[in-house]
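Below is one structure, written out as structure tokens; the observations come after it.
Removed: one protein chain of the complex. Kept in place: all other protein chains.
Labels A and B are assigned to the chains in the order they are written; within every chain, residues are numbered from 1.
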Amino acid sequence: MINPPASFRWLRRAVLLLLLVFTLTPVAVMLSSSLKPLQDVQGPWRWVPSHLTLRPYVDIWSTVPLARYFTNSLIVAGSATALSVLIAILAGYAVSRYRFRGRRLFTVTVLSTQMFPGILFLLPLFLIFVNIGNSTGVALYGSRGGLILTYLTFSLPFSIWMLVGYFDSIPRDLDEAAAVDGCGPVRTLLRIVVPAAIPGIVAVAVYAFMTAWGEVLFASVMTNDETRTLAVGLQGYATQTDVYWNQVMAASLVVSIPVVAGFLLLQRYLVAGLTAGAVK
Amino acid sequence: MRTHRLPATLALTAALALTATACGGGSSTSGSSNTSPKTLTYWASNQGSSLENDKQVLEPELRKFEQQTGIKVNLEVIPWSDLLNRILAATASGQGPDVLNIGNTWSASLQATGALLPFDQAAFDKIGGKDRFLPATIASAGAAGKDPAAVPLYSMAYGLYYNKKLFQAAGIAQPPTTWDEFVADGKKLTTGSQYGVAIEGGNVSENVHNAFMLGQQHGTGFFDAAGKPQFDSPAAVAAVKQYVDFIAADKIAAPGNAEYAANQSVTDFATGKAAMLMWQSAGANLKSHGMNPDDYGVVPIPAPAGATGTQAVTSMVAGINLAVFKNTKNLDGALNFVKFMTSDEEQKQLNGTYGSLPPVKAAQSDPAFGTPELKTLAGVLQNSAAPLPQVAGESQFETLIGTAVKNLLAAAAAGQPVTDASVKAELTKAQQQMPAS
Partner (left out) sequence: MKQPRRSTGRTALPYLLLLPALAVELLIHLVPMVTGIVMSFKQLTQFYIRDWSTAPWSGLANYRMAVDFHAPVGQALLNSFWVTCTFTLLSVGLSWLIGTTAAIMTQDTFRGRGLLRAAFLLPYALPVFAAVITWSFMFQRDTGLVNHVLHDQLHLVKDKPFWLIGDNSFWALLTVSVWKSWPFAFLTLTAGLQNIPRELYEAAAIDGAGIRQQIRRITLPSLRPVNQVLLLVLFLWTFNDFNTPFVLFGKAAPKAADLISIHIYQSSFVTWNFGAGSAMSVLLLLFLLLVTSVYLFATTRRRGADD
């Protein structure tokens, strides 16, 4: 924008400040509560702890096996992301660069799966996993593999859609130049298209990761103690006798830090990546 | 979607349908066997202060069992928020644990699925006989007239916990024994910052337990003899209204209680914000909030003056049952494990640790259960406790009535009037949502 008047600048300051408060309040609550003794979080709200304590940060590891849940979440969300991105790149490339019979049917079908309410296919999917397990011996139910497979499809439709848009925005002249140089289609994809599409791929990867990271419903049915993920595991701080609010907050902060850090590092790509994918 | 693609879509859908039918369906090879005699999987419910705490309590006992029998038990402690879904998954797939804990009120519902091993005479013989258990606890392990679907493991009963100091300060000499006294005392105990009683109004289970107990006193069990729901009978309306009135009319419970669902009422009682609490085996929990056992007393929950029979019921039979999954691959081992867990020694040990009561008669004489609190609760369990309706639709009943009471309490707390008509309307709605079967 050119020459914003002073009134606009003041309005901008006020609005952005208000939004900042709205955004950060829960984070402040997390931080403050995680430094309080249990009586504090069970009584009326106070901004400042009656006395500062780091106990919750020690106790979180023994109340529930937090480290194991964290590892599980990282493995599950990480693998689901990697696979989802890989599959989406292949499919997105095919849809973007080739005309073939069934192309439209494929895109429409895949996109419409984005609309499926999870609740509709939770039980059937579970039964299918069990049947596959019974007939082939591949344990999907209760394993991380089953969860990875499930989560990768949650983000797949949107990822393919985004990447088709992004690939479309990469000039075809590049492909053709590569073809003239004797590159096959697969080499062209790896050498030319993927490097040019890095922002889009990062955006898609972040989306896939966040989807898998926060999912509660499928994880609560499909995991056991060994494979339980954080989203479900954090509920363990609400026990038969007490809700350890201070520990919930401490654990939430601890597990959020790596994700938020990674997210913010990738932010620049994210902005660039979403652009082309969404515009086309 | 373009129309000319429709035939193709239909064809694909049809093909998928065929695949689905071919691979749908749970395992039909149900039935127990002894093909894997050396291991057992056991799902325990969360009884202690955390999942890890439960593990610390149970693992030494499981090692004892391994030493005695050579059977290794793989333990998984499952939080209550997940337990029913996990049992559902196990039932639908046939892939479950060998032995598992269930809330005793679920017994009849789970029995109806056919996934649990019925404890017939032969099974009971293997674990030392049916007579070892309190009859009331056996009655809450399955529908009447059928072999129980489980055996009782930990028992609990509701009692009225009262704060001795606050009672003294209000000049009340004796804890209430009738509801009139209860409300009168409650009003005396309600001051600006303190209330007569704390209730867990946002907790569906607590609501239904209390509604059931009051229903018994008013002469209804919420189901008729044929098992048909009778949720909106005048007696049921009166019972539910009496409970909601603690907030609505009597104003002896804080309006904020209507959203309590994380045991805040126990905290309120322990910290002196409320003078009375109706709870099951609260001792350990109160202690963790720093309340000394000498500071409170426990008596049976009030009943109508001069009540006898079911009208004198002051508690549901609360507790945890131990069930054997029908698909177990180690039937003998599973029954052996049930026998171990219900042995006098383990019963003393485990119930002592969790602050619950042993449903095994012989274990009750142990001094660990001689505290005033547990003596009172044992008396309630023996004399004035009734099992929740043991019908297949019990889990629906719990959800629907518990939610109805929650809604009514929320309305009362928001200052809306609670009348017989509004209570009846809510209960009628609940009844109409019961599946007809």
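Miscellaneous remarks
Here, a contact is a pair of C-beta atoms (placed from the backbone, for glycine too) under 8 Å apart; a residue touches a chain by one contact, two chains touch by 3 or more.
Just so it is clear, the structure is predicted and the values come from calculations on it, not from any experiment.
For the chain left out of this panel, the touching residue among B:V183, B:L331, B:A363 or B:A413 is B:A413. Residue A:A272 is the one among A:I75, A:L174 or A:A272 that touches the chain not shown. Where chain A meets the missing chain, the touching residues are 1-5, 8, 12, 15-16, 19-20, 22-27, 29-30, 33, 41-45, 86-88, 90-91, 93-95, 97-100, 103, 106, 109-110, 112-121, 123-125, 127-128, 149-150, 152-153, 156-158, 160, 168, 172, 175, 185, 210, 213-217, 230-231, 234-235, 245, 248-249, 251-253, 255-256, 259-260, 263-264, 267, 270-275, 278-280.
On the side of chain B, touch with the chain left out of the figure occurs at residues 1, 13, 16-17, 19-21, 23-28, 30, 84-85, 88, 91-92, 94, 109, 112-115, 202, 204, 254, 256, 258-259, 261, 264, 392, 395-396, 399, 402-403, 406-407, 410-411, 413-415, 429, 432-433, 435, 437.
Quick note on the criterion: only the chains that are shown with their structure count from here on.
Put simply, the C-alpha centre of chain A and that of chain B have 37 angstrom between them.
Note for the complex: chain B touches chain A at residues 1-2, 5, 8-9, 12, 20, 23-27, 46-52, 76-82, 85-86, 88-89, 92-95, 262-264, 266-267, 271, 284-285, 288.
Per the touch definition, chain A reaches chain B in the complex via residues 42-43, 62-65, 102, 104-105, 108-109, 123-124, 126-128, 130-135, 141-142, 220-222, 224-225, 232, 235-236, 238-243.
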